[in-house]
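Complex shown without one protein chain; remaining protein chains in place.
Presenting chain A:
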Amino acid sequence: MSTATVEDLTEVAAPEPFWSRPRKLGTALILLGVVAAGVFGSLAPGEDARFTLSENAEGAALSIHGPFGAVLFGVLTVIAGGVMVAGLLKRRSNLLLVLGILTFVLSFLCWQVAGHFMPLVDTTEGTLQLALPLILGALAGVLGERSGVVNVAIEGQFLMGAFAGALVGTMATSVWAGLISAAVGGVLIAGILAVLSIRYLVDQTVVGMVLNLFALGITGFLYERLMQPDAQTYNQPPQLPEWRIPGLADIPVVGPVLFEANLLVWLALGLVLAIHFGLTRTRWGLRTRAVGEHPTAADTVGIRVRGLRYLNVLLGGVVAGIGGAYFTLVATGSFTKNMTAGAGFIALAALIFGRFTPFGAFGAALFFGFAQKLAFFLSAIESPLPSQFLNMLPYLATLVAVAGLVGRVRGPAASGQPYIKS
């Protein structure tokens, strides 16, 4: 004996298990691709699938023979999966995953759109619009979670924001007053969440759920008693205007989506960037993350843990409240009972699927927005596929994410734990 040295031993690292994460995901992609090529390819009607740049069937379009496209993209999915299983391009495995899912979706579209047409601008615009509240809601969640407070009350903040926006917007006949009140509505719910969970140490998930029910109850009650009898005085808010930026708006596809839009689009995109850089590059962000990961450590260098948590939860309330304004000041012209219909929970799903980061949440929200838009589109072309399947997607995706299939989702370490000074 006595020959083993440190150097020898360090090389005895644990062998990587054969079924690594890329291998599992790659196998799943191969299966998906086979389904796409086989099932979608054989079911697709033998006509062209047209993706048009204009609003109707005419004009410039990308078109592809339906069955050919379905098989082609299915095969590409299989290839992406194969590369992952073979262990090639290990550093790019997330990119391969995205490519695999994208080609699978395209194969699906070739099947469904064959014999019809899909207007690209409308689809993109619809995706972004439907994703707007999800982006804002998920960002509100990011603000809370990263400082250690779980916010499952996004749904309640949406409802309160939507209601307050409609009510004040109508009474003041000003969309801006409505927008500000929506933010105040969100802050109201956030404030109760903050006080109960930070000051009184109540379980944050339970408080969040109770607040959702509270918001549903109170807005429903006021809607029936106040808004319904006299909608003209209380429930006809002005709508957010669309602004057009000359020049930029003429760019094909991107122009009409991004530069002929309402304020919320720019606000949401701006907030994604602001919160990302705020969290990673500023003193506020460093302290917020420290408080969310290891509050005692933050306390011992003189950071006010509770104060920072209050600040971030309330900021989250502002963002989620504005997200709620989308429902009454942009999407529809009035408030109705439970009009958010679970959007707050999809925002929560986007937050988790996006791994508690602003960019991740943004991507997930867009993905879920696309699923919703696709569901509308499919029912419009009278596809035999029930649109409910697509509406399930956010929840399914969250299950997949939470189960750890898309890499370990590691939230902030102290998330959900009240800070008690000892």
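One rule holds for everything that comes next: contacts are C-beta pairs under 8 Å (C-beta built on N, C-alpha and C of every residue); 3 or more make two chains touch, one makes a residue touch a chain; residues count from 1.
Operating definition for what follows: contacts and distances are computed from a predicted model.
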Protein name (UniProt record) of the chain left out of view, among "Cobalamin B12-binding domain-containing protein", "Sarcosine oxidase subunit alpha family protein", "Transmembrane protein" or "ABC transporter": "ABC transporter"
Touching the absent chain when the full complex is considered, from A:Arg287, A:Arg309 or A:Lys373: A:Arg287
Full-complex contact with the absent chain, from A:Leu226, A:Ile303 or A:Leu385: A:Ile303
For chain A, the residues touching the chain missing from this view: 1-6, 9-10, 12, 14-15, 17, 278, 281-287, 289-290, 293-294, 296-303, 413, 421
